[in-house]
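Below: one structure, written as C-alpha cells.
Omission of a single protein chain aside, the complex is shown with its protein chains in their original locations.
In this document, chain identifiers A and B correspond to the written order of the chains, with residue numbering beginning at 1 in each.
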Amino acid sequence: MTQAPTDTLAVELCGVDKSFYGVKANDNVDFKLARGEVHALLGENGAGKSTLCSILAGLYRPDAGDVFFEGEEVTFKNPKEALAAGVGMVYQHFRLVSNLTVAENFALGHPDTGVRLNQKEIHKAARELGEKYDLPIDPAARIWQLSVGEQQRVEILKLLYRNVKILILDEPTAVLTPQEGQALFKTMRQMAAEGRSVIFVSHKLDEVKQVSDRVTVLRNGKTVGGIATADADTRELARMMVGRDLVLPTRDTIEDFGDVMLSVKDLHVPGDRGIEAVQGMSFDIRAGEVVGIAGVSGNGQRELAQGLVGLRPPTSGSVVLDNVDITNDTVLQHINAKQGYVPQSRLGMGLAPGLTTDENLALKAYRSPPYSKGRMLVASAFREEGDRIVEEYDIRGVRPGLPIRLLSGGNLQKALVAREIELKPKVLILRSPTRGLDVGATEQVRNLVLKERARGVATLLISEDLDELLALSDRLMVIFEGEIVGEMAAEEATAERLGLLMSGQVEEAST
Amino acid sequence: MTKRRFIVEPRGLVSWKVRLGVPIASVLAAFIVAGIFLFLTGVNPIEVYSEMLDAAFGSPRGISETLISATPLILTGVAAAIAFKMLVWNIGGEGQFILGAIVASGVAIWLGDGVPSIVMIPIVVVAGGLGGAMWASIAAIPKVYLGTNEIITTLMLNFIALALMNFLIFGSSSPWRDPEVSTFPQGRPIPESARIPEIFFRLTGGIFIAIALAVFAWYLIGKTRWGFAVRIVGDSSETARYAGIGVARKILTVFLLSGAYAGFAGGLFVAGPVGALDPRSLDLGLGFTGIIVAALAGLHLIAIIPVAILMGALNNAGPSLQAIGVPTATVTMLQGAILIFAVAGEFFINNRIRRPDIEPEPEPEVEPVLEEVEPA
Partner (left out) sequence: MNESLLMLTVMAAIGLGTPLIFATVGEIITERSGILNLGVQGMMLIGAVAGFWATFTTGNLFLGVVIAVFAGAALSSIHAFLSITLRVSQIVSGLALAIFGTGLASFLGRAGGNPLVGNPSRAVFEPVFTGSITEIPLIGPLLFGQDLLVYLSWAVAAGASYYLFHTRMGLSLRAVGEDPASAESAGVNVSRIRYTHVLIGGALAGLGGAYFSLALTPTWQDDPIGAAGWIAIALVILSSWRPGRAVFAAYLFGAAERVQFTLQTLGEPWSDIPSTLLAMLPFVLAIIAMIVLTSGKRARYLGAPEALAIPYFREQR
C-alpha cells in the first residue's frame, strides 16, 4: 500500500536484524506503521514479535537495518530515549512499583518533574487523563490495591501522561475480562483518532479483526505479510501465522493402545492472579499413546502441567493415574506413583544448577537403592549410575565435579529427559522438550520420547512447536484460554486448522 | 557505548587453585591493610606480626591457648556455614552461644555432683545444643511460617541473650550466680564431673569434641539422604519442590541445627577451661568471629577447622600485644579486614576478569545456557 508523499510514516523498520546467542530473532524485518493507525502484530511465540517491539521501545538495538521515526533515522540507546521520542510500551509484566501510589508511578522518572513533587498537580492531571480516555483511576490508590485490569489502565495512562505518540501493547487482553478487553479497544481507537499509533501484539484473531487497521504477521523472525485488516481473510491469516507445509513424520503407527493410564476429568486449576487458568479440561491418555497439546503460551499450559503433577492444587476435577486418584496428592506421591515430568524451565526447576550431573540424575531416585542404603547415600552408585546414564543417553560435556549448569542446552535436556525416563514412569508429561535445541539434540530427544512410546508409556506433550507436536503425537488437542477447543488425529492436522484453533477461532463443521 | 577495558564473566569450573588461593590472598591483603594502619601510628608491622606468631604458636603453652580459642570457633563457624549455605542468614550465633552456655551450665548445676562424668559431659554438651536451637527457633519459626526476615530477628536476639546472661549473673540471685562470693557477682562453678578433662596445659578434650561435631556435620550434609535433600534446597528451592522435597521443613531444621551448633560451642566453653557461666571470661564476639571463619573457609565444613585455628591464633595473640604497647584492638581490626577481603574474594571465585580481545580457551561441549523466561 503506497503512502501519499505528505503522509510520513510514524515508524518504519527496514531490513532489521537482531540475534541473541547466535539465534536470529528478527531476520530482515520490514515494518510500517502509519499515524493514527492501530496495527496488529500477529505470530506464534518465538516469531520475533517481542524482539521487534523491544527494539522499537529502545530496549535493544538492531544488529542491522534501519529504524525511522517520523521519517528520520534514529537509534535509541535505552528506553528512556525512546520515551523521550514518544514511544512507550506496556509489557506483559507491568513495570509499576507496587507499594507506591498511582500518582507516584506517574511521576517516577518523568523529566518535567521539578525538585519538588507537586502531588496535587499530578493527582489532578491523572484524574483528568483518566476521564478523558474513560479509564477512571484513583491517583491516591497504591498499585497493589488495584486489580490487574486497573493496573494495566495505569500503565497506559502513564504513557499517555508522557504524551507518547506510539503505544505498544504486548498481549494486553491476556489479563483482562472480556468487558475490560472491549473497553481497551475503545481506548485504542480513541488514541488512534487523536493521531497516535498503537501497535497491538496478539495471537487472537478475533481481536485482531475487531480493532486493528492493519496486520503484520511474523513467523520465525521474518515478516510474512502486512495487509489491511479489512482485506484479511481469517484462514489466510492463520495459515500465514503457522503454516508452511508441515512435514508429517514417519514413525510406526500403533493401532492398539493399551489401557487408559491417565484420566483427567473436568479439571480446574487456579492461575496466579486469582483467575482460573485451566477451566474444566477432560481427556484420557492410553498406554503407548502420545497426546499433544498445542497452543500459544499463556493459555493455561503451565498451570495444567503443574496441576497434573502436584505442584499446583486443582480447585476441582480429578486426575487418575492407572486407576489411582492422585488429584490432591503431594509432589512426592506423584513421583512415587510413577509420573514423570519434564518442565519447561530446565535450570530453574528441572535441574539443580549448582549440583553435578550425577547428583541431578539422582534428584528423584535418591531416596531408594541403589542411590541410598537406609539413611546413607551410596557414593559409588551416584558415580556408576551417572556414568551409565551419560553413556547411554549420549550426554556430553560431563566432568566430575562440574556443576550441571555449564552443560549446553541440548545436553541439559538430555539429562533431564534421561532422568525422568530412568524412573520407569507410567505417565510422562513434557513441556516444550526441544525448545532452543539444535537439530542433533532435537532428534535425540524426540527419539527418546518415541522409544518411551514404544515401551508403553502414556505421554502428554505440551508444546508451542507444531513440528515437534506433529512429529511425536498420535492425537492432538488445542488449548485456548484454559479449555480444549479442538481435537484431532495427527493425520488430520493441518497448519490452517491448528492455527485457527490456536488463535481462538471455533472450527466450522467439518465437510 | 563506551568500550570496556575489562569483561567480567562468571567462571566455569572453579579450580582448587582458585579456591585455595583467594582466601589466602584475602588474609594477606588484610594483614597488609592492618599493617598500613600500624605503620601510620609509628609501629613496625613486621615486629607486631612476629610477636603475634610467637604468642600463638611459639610455645607449647601458646599452642594450647590457640587451640582453646579455636574450639568454639570451629562450632560457631559450622553453625554459620550450614545456615548461609541455605541462604538462611543466621547472624545470631552470639546469642545462641550464650543460651547454650546458660542451659548447659544450668543443667549441670541442677544435676549437681554425683552424676559420673561419662554421663554428665554428653548431657551438658547436648544441653548446650538444645539451648542454642531453642534460641534460634525464636527467629526460625516466624521465618518459616510468617516469612519474617531472619536477619534482624537473629541480630536482635544476640543483645537480648547478652542482657539475659547479665541479668542472671549481675541482676539477680539466680542459681547461676556463685553464692560463695559475696563481693562481686560471678558465675557459679559447675560440678567437677561436668568438666572435660585437661590434656595439655589448659587445653581440654573439648577440642576433640568440637572437631568430632564438625566432622559429624560434614558427614550429615554430605553423606546422608537428608543432607542431599538439604543441598538441593540450598541450590535451588524451586528444583527441590519439583523433586518432592519439603522445603519449609528443611529450612527450619537447618536453622535449628545451626543454632544448636552455636549452642554446642557455648556448652563446651562452660564445660571446658572456664567452668562456669561467667560473663567476663566468656569470650564475646565468638558468634561473629564464627561468621568470619565460615566466610574465609568458603562455607566448606572441613576447611573450617584450620581456619578456626587461624582465628584462634589471632584471638590468642591479642593480649600479648599489650606487652609491646600495641592496642589489642589490632586483632579485631585484622579480623574485620579479613572478612571484608574474604567477602570480596567470593566475587573473584565466582567470576573472572579478562580483556575483551583475548579469548579464553574454549571448554569443550560447555557453554552457558540462555536464561529462560517463565518457570515450568
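Note that in this section a residue touches a chain if its C-beta (ideal position, glycine included) is under 8 Å from a C-beta of that chain, and two chains touch if they have at least 3 such contacts.
Remember, it's a predicted structure, so these values are computed and weren't measured experimentally.
**Q** Given the contact rule set out at the top, which of the displayed chains would the hidden chain touch in the full complex?
**A** Touch partners of the hidden chain, whole complex considered, are A, B.
**Q** Taking the entire complex into account, which one of B:Ser117, B:Thr148 or B:Thr253 touches the absent chain?
**A** B:Thr148
**Q** Which residue among A:Phe31, A:Tyr60 or A:Tyr341 touches the omitted chain?
**A** A:Tyr60
**Q** Across the whole complex, list the residues on subunit A that are touched by the chain not included here.
**A** Touch with the absent chain occurs at residues 59-61, 78-80, 83, 94-100, 104, 107-109, 113-117, 119, 142, 144.
**Q** Contact with the hidden chain only, please: which subunit B residues?
**A** Touching the missing chain: residues 37-38, 41-43, 84, 89, 91, 138, 142, 146-149, 151-153, 155-157, 159-160, 163-164, 166-167, 170-172, 288, 291-292, 295, 326-327, 329-337, 339-340, 342-344, 346-347, 371.
Everything below uses one rule, namely that only the chains that are shown with their structure count from here on.
**Q** Approximately how many whole Å separate the CA-defined centres of subunit A and subunit B?
**A** 46
**Q** With touch defined as at the start, can you tell me which subunit A residues reach subunit B in the complex?
**A** Within the complex, subunit A touches subunit B at residues 20-21, 77, 297, 302, 305-306, 311, 330-335, 341, 343-355, 359, 362-364, 366-367, 372, 375-377, 379, 396-397, 399, 401-403, 405-409, 411-412, 431, 436.
**Q** For a test of understanding, state which residues of subunit B touch subunit A in their complex under the given definition.
**A** 1, 12-13, 223-229, 231-232, 235-236, 238-245, 363-370, 372, 374-376
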